[in-house]
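What you see is the complex with one protein chain gone and the rest in place.
First chain written, first letter: the chains are A, B and C, and each begins at residue 1.
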Amino acid sequence: MSRPDTGPEDVGYATRGLAWEEPPIFERSRPGRTGFAVPAADVPEVEPAEHLGPDAVRRGIPDLPELSEVEVVRHFTRLSTWNASVDLGLYPLGSCTMKYNPKLNEAAARLPGFARSHPLQPAALAQGILGLIAELERHLAEVSGMDRVSLQPAAGAQGELAGIMMIRAYHEQRGERRLRVLIPDTAHGTNPASAALNGYEVQAVPSGPDGILHPEAVAEAMGPDVAALMITNPNTLGLFEEHVARICEIVHGEGGLVYGDGANLNALLGIARPGDFGIDVMHFNLHKTFSTPHGGGGPGAGPVGVKNVLAPYLPVPVVRRLEESEGTGFALDYEFPHSIGRLHAGFGNVGMFVRAFAYLRSLGPDGLRRCAEMAVLNANYLLARLRRAYPPAYDRPVMHECVVSDRGLEGTGVTTMDVAKRLIDYGFHPPTIYFPLIVHGAIMIEPTESESLEGLDRFVEAMLAVAREARDDPERVRGAPHRTRHGRLDETRAARQPVLRWQPEPPA
Amino acid sequence: MSRPDTGPEDVGYATRGLAWEEPPIFERSRPGRTGFAVPAADVPEVEPAEHLGPDAVRRGIPDLPELSEVEVVRHFTRLSTWNASVDLGLYPLGSCTMKYNPKLNEAAARLPGFARSHPLQPAALAQGILGLIAELERHLAEVSGMDRVSLQPAAGAQGELAGIMMIRAYHEQRGERRLRVLIPDTAHGTNPASAALNGYEVQAVPSGPDGILHPEAVAEAMGPDVAALMITNPNTLGLFEEHVARICEIVHGEGGLVYGDGANLNALLGIARPGDFGIDVMHFNLHKTFSTPHGGGGPGAGPVGVKNVLAPYLPVPVVRRLEESEGTGFALDYEFPHSIGRLHAGFGNVGMFVRAFAYLRSLGPDGLRRCAEMAVLNANYLLARLRRAYPPAYDRPVMHECVVSDRGLEGTGVTTMDVAKRLIDYGFHPPTIYFPLIVHGAIMIEPTESESLEGLDRFVEAMLAVAREARDDPERVRGAPHRTRHGRLDETRAARQPVLRWQPEPPA
Amino acid sequence: MRYIPHTEDDVRRMLAVIGAPSVEALFGGVPDKLRLRRALDVPRAVSEQDLWRELAAAAAGNANLDTHDWFLGAGIYPHFTPAAVDAIASRSEFYTAYTPYQAEISQGTLQTIFEWQTMICGLTGLDVSNASLYDGASAAAEAALMAMRVTRRSRVVVADGLHPHYADVVRTYLTGLGAELVLGSRAPDGRAASVAPLVDDATACVVVQQPSFFGPVQDLPVLAEAAHRRGALLVVVVAEALALGLLRAPGELGADIVCGEAQSFGIPMGFGGPALGFLATRRAHVRQMPGRLVGRTTDARGRAGYVLTLSTREQHIRRERATSNICTNQGLCLLMATVYLALLGPLGLARLARLNLSRAEYAKARLREAGCTLPYPAASFNEFVVRVPDSAEAALGRALEAGAVGGLDLAPHAPEIGPALLVCTTELAQREAIDRLAASLGGGRAR
Partner (left out) sequence: MRYIPHTEDDVRRMLAVIGAPSVEALFGGVPDKLRLRRALDVPRAVSEQDLWRELAAAAAGNANLDTHDWFLGAGIYPHFTPAAVDAIASRSEFYTAYTPYQAEISQGTLQTIFEWQTMICGLTGLDVSNASLYDGASAAAEAALMAMRVTRRSRVVVADGLHPHYADVVRTYLTGLGAELVLGSRAPDGRAASVAPLVDDATACVVVQQPSFFGPVQDLPVLAEAAHRRGALLVVVVAEALALGLLRAPGELGADIVCGEAQSFGIPMGFGGPALGFLATRRAHVRQMPGRLVGRTTDARGRAGYVLTLSTREQHIRRERATSNICTNQGLCLLMATVYLALLGPLGLARLARLNLSRAEYAKARLREAGCTLPYPAASFNEFVVRVPDSAEAALGRALEAGAVGGLDLAPHAPEIGPALLVCTTELAQREAIDRLAASLGGGRAR
């Protein structure tokens, strides 16, 4: 069952080699094995069935496998070899800011004082963490130009929800019932989803022919029943919303508020601040801008920042530095009658706070600005080298990422999906594809500042090689990936007949 | 440049997949990059050239690359993907005891109290480690049946050297100058090398037709000028030296001593003890029997154990539990006038002591015995399943490892080396090959107790598949490995024109 | 800057290719009046060495499992994590990867999620599990919203014993949706009183925590009956997932949705986060589930593999009509829990749960002897309410002097009980520590 080891070997970072195989862990299970030693009981053992009644206790646990420690370790070590990752190479997922995750931060988050402490321990016994939280909140406020920050939301989408809820609370406080939230057609899916989750009617605002939002379009959609506009700046096309200030005025003019999606903040560090644009509330993605790892799908952290007008509505608890009169240190405040309440059982993803804090301290003001500058430099460099083969969706200078369309592939029968899969053969994780929705066959590339010039050149060579292949050998591209353990996986089939859990093969 | 993705995919644990590429790190270097932040000077900066004189200081450091942290991490992460390892699969190197390395032990060795302490800090400030050392020495003595143990030797070979030196000291103490050391022809290369390193003349003793040492052969070689016999039991054929007791008597009879190579102790844990055979001095390989990782070539640890007659010659310092009169705790003794002296600037590879201690405590007496039992069971199982295709070198029940010869390959033109390389295609690290030297085309297989029945079966299937291929498709085997990034590497060429360091390509 | 490779020479060459005179020029798209014309007012960068010193000092400012005996649970539980869990979670192939959108190069993450989904099905007794949610509290909220979608109803009945912070989060999530939240009361034995009177035809679901926040194991069949009679769903919330190692699978007792917090499965307490929300339900409701789902499929060559699936439920496809807004979830925590469960296996988990139970029963006896009382007779797992002789604050102070974080002061959550603590005993709470705790909480008032 051999496939050709295709593609010029000198392009990209990958060829073919030995790949480990490993079945679902349940197929490795053998009755009686274990990878765990239960501590010897130092107290009289209680018989659960007697204690709880026979009907309340289970007789066994189906679907938990039985393996020794070495087998478990091998299983997951082998699985890990099937992943691409930032530590293995460029991972230019647009809008995801896959920058390097510093190793120091991983070690710091594992310090017992952070990793082995409890959210409900007395504040007096948690001054180290509370102080770090307060400091990080202050730094994020300064970086964004907001007045107050709460770290509680567990990810960007929950930050959006928190923001929308504060906006609702603000209007209701004024006795206003506003029903609509305006969202540009370039927005990330979480924006409309968050607004809808809080009961708002979502209205899309079309972006202009230049890919950015125009005051006229906003003015036209705006009305007294509009609670807020959600805007992402730079937007998901990597373009700076240059009319943002005017747009905020328009929304404010009719009593609305402006939500800022901070997922693209990496482009602005030390350059400009959403708070100075007129944004009333925004979220941060610590797992993007502030280098905390994505973990294969989280955990992230989505702090929310607000202007003073919205401060009364921040989620509780709030970490507060004690007044002179109260002594020194930090306390937890719950007394916010207008707060939207809690979003998390604890304080949010604290482990990510430690990492983000460490990152901020490693960079300082100059380093933060350097991030934005080099991220933007990298994106513009890529676009400059790719634009002939992959014409940009909108021909304007970009910020931290660039979006190209599939126009360059016309007539080849090769799609954006094919290009993405073919890039894998060259050792690159593909960019984000088919987003934003308004760009046909969008390829959204965010290199981040972590990428070196040579690394970018390699990626460009791979992209250009694929473009050539699309003309000269389209089948090869349509059949990609070829070098991976798996050929292209059938997503349609997965959705049509969902198999969502392992089950033993019916004995033949 | 494509090679066929050969071999039945259902055999073994590997197929082909994406492989990362990475050049020598020096080719990634760019002037001005760095992965390190030097702490700001909080004291007046000294100008080295002024302080030391211009001729004493260097102008630059050639051959150190300049990379950012992310590039360094990617470089070594990619390199790591080219290694086989115990955590990825069976690594049946005979004589190397590649058992599972428990993760707890890795974490324990990194505790600051162990990893961040200093060998010369006052004993009063090192009681935790000194106590652990004393306890581990006691446990090793009990496991081996020796009276005293020193953990100082950094690896097995240094343990051998220590042992040989103690033997010399013992004889010289008696005013005897003995010149020869007897070593069976099956012995590991370090045995003769260690004896020679201490100035002894090495005489090989032939093993019998049954692969073990016979009293007659020893008696014949023995003489008043023989300082010692070095014996490995089980020997490197995996066979128990059943005449060991008698052999020790013979050597002792002529005033000689017996050195026991403990590399194969895994077979005897809780089953039998070298000290009870008549062995006077032996070494342990903590990185074999006691699960400390091999680290791609160390660090290991080669404690040496002795009977009381040799105790006066143990290396210094010696860790001693204080007498009642002196208070409690442990002290370091240097006052051993007859000691062979120091072998290590510190106490040896302390980090390995922590791991081995943790391993002993995790197993206890029953677990240790279970190791030996399952290791021996695994080796015998492999032999039973392989013997028809790969006839054993000596047809006797084996202990922890089995050695087969290349007889089964006769007429195929396929060599032991080819079989080893072909096994790689199936996802197995090859066994030790061409050792012991007395077996033609030896294949020396040590599965260890960490291997599951299914894992062994997979290995057997691969071995049998290769045997079939050797007949049906010898070219495929001779050309192996096929699935790896690299084809077979040319060792002859490497030795003929040694290139032992990277050098910039001469500008063309 | 060690995290950024660019040299000034690199920058020059790149600008030349771009055709820009300077890096500054690249920001021409940002209107001048929106530019920040000063340096950010954040502290100067420090070296890795100095930063480490600073962070170690901050960490040292917190009591933790290494500095105190620990009897505080209440939603985040002090358990032992085998070293193999972090060894795997520290593989950068796992932790520096993104959500597995590109399946062919993310099979490690995808197969892990598939295995996790399967394990959760076994533990809950239900058919489908998602990848993860933020934490137990948001999982409870998402479950309530899901029940509202499934039933097209808007009334949520919460039986007594739901973690107060979970209740807060459910309340938060329900705002703006015209939903009604009704809280049940507590029976004298500490379990939830019958909710039947509260359930009407507008009721989407009955939400009950198992075991109760106060410890007692709830009577699920009765609650299921009450819910189902009116066409409502039963949502069972589990905050101490280890209890599932011992309790009958809620799915077998009538639960339609089982969700909660799986931090107990090998995830450090971490001052409450990252944690691991989970949610499982019956196949019939799968299209109303929130969160990621991984399914098995085949590749071009017919080989089995895994992909994210049923994404038409999700925000990136459905936008405002999605079942939830969740995107980034708790992937790495899910990996840790999967490794943890694989290490323990069914027997390890059951025995560990039994040890937790035994320690709790031992602690109850010691505490009674020490002069404390146990207001709730209903059987519990590893956590229970203790009424102390004097004040909760004083008792916790004595415990602290004895080197223990002695439990949770219930005053803010259930003043009606009087001076009381919620005390938790896991495998980490050794007998001697329990004895010390009892003595200190009792304050020498032994009977």
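Please note the rule applied: contacts are C-beta pairs under 8 Å (C-beta built on N, C-alpha and C of every residue); 3 or more make two chains touch, one makes a residue touch a chain.
Just so you know, these numbers come straight off a predicted model, no measurement behind them.
Enquirer: Where the complex has a chain not shown, which of B:R148, B:H214 or B:H287 is the residue touching it?
Expert: B:H287
Enquirer: Looking at the full complex, which residue from B:Y259, B:F435 or B:F459 touches the chain that isn't shown here?
Expert: From the options B:Y259, B:F435 or B:F459, the contact with the absent chain belongs to B:F435.
Enquirer: Counting contacts across the full complex, list the positions on subunit A that touch the omitted chain.
Expert: 18, 30-40, 67-71, 73, 77, 102-104, 106-107
Enquirer: What does the interface between subunit C and the hidden chain look like in terms of residue numbers?
Expert: Subunit C touches the missing chain through residues 2, 48-49, 52, 56, 66, 80, 82-83, 87, 90, 92, 343, 427-428.
We take it that only the chains that are shown with their structure count from here on.
Enquirer: Distance-wise, how many Å sit between the C-alpha centres of subunit B and subunit C, to the nearest whole number?
Expert: The mean C-alpha positions of subunit B and subunit C differ by 45 Å.
Enquirer: By residue number and range, which residues of subunit C touch two or more other chains?
Expert: Where subunit C meets two or more other chains at a single residue, that happens at 1, 3-5, 10, 45-46, 48, 82, 84, 86-87, 92, 105.
Enquirer: Of all the residues in subunit B, which ones touch at least 2 other chains?
Expert: Within subunit B, residues 18, 30, 37, 68-71, 73, 77, 102-103 contact more than one other chain.
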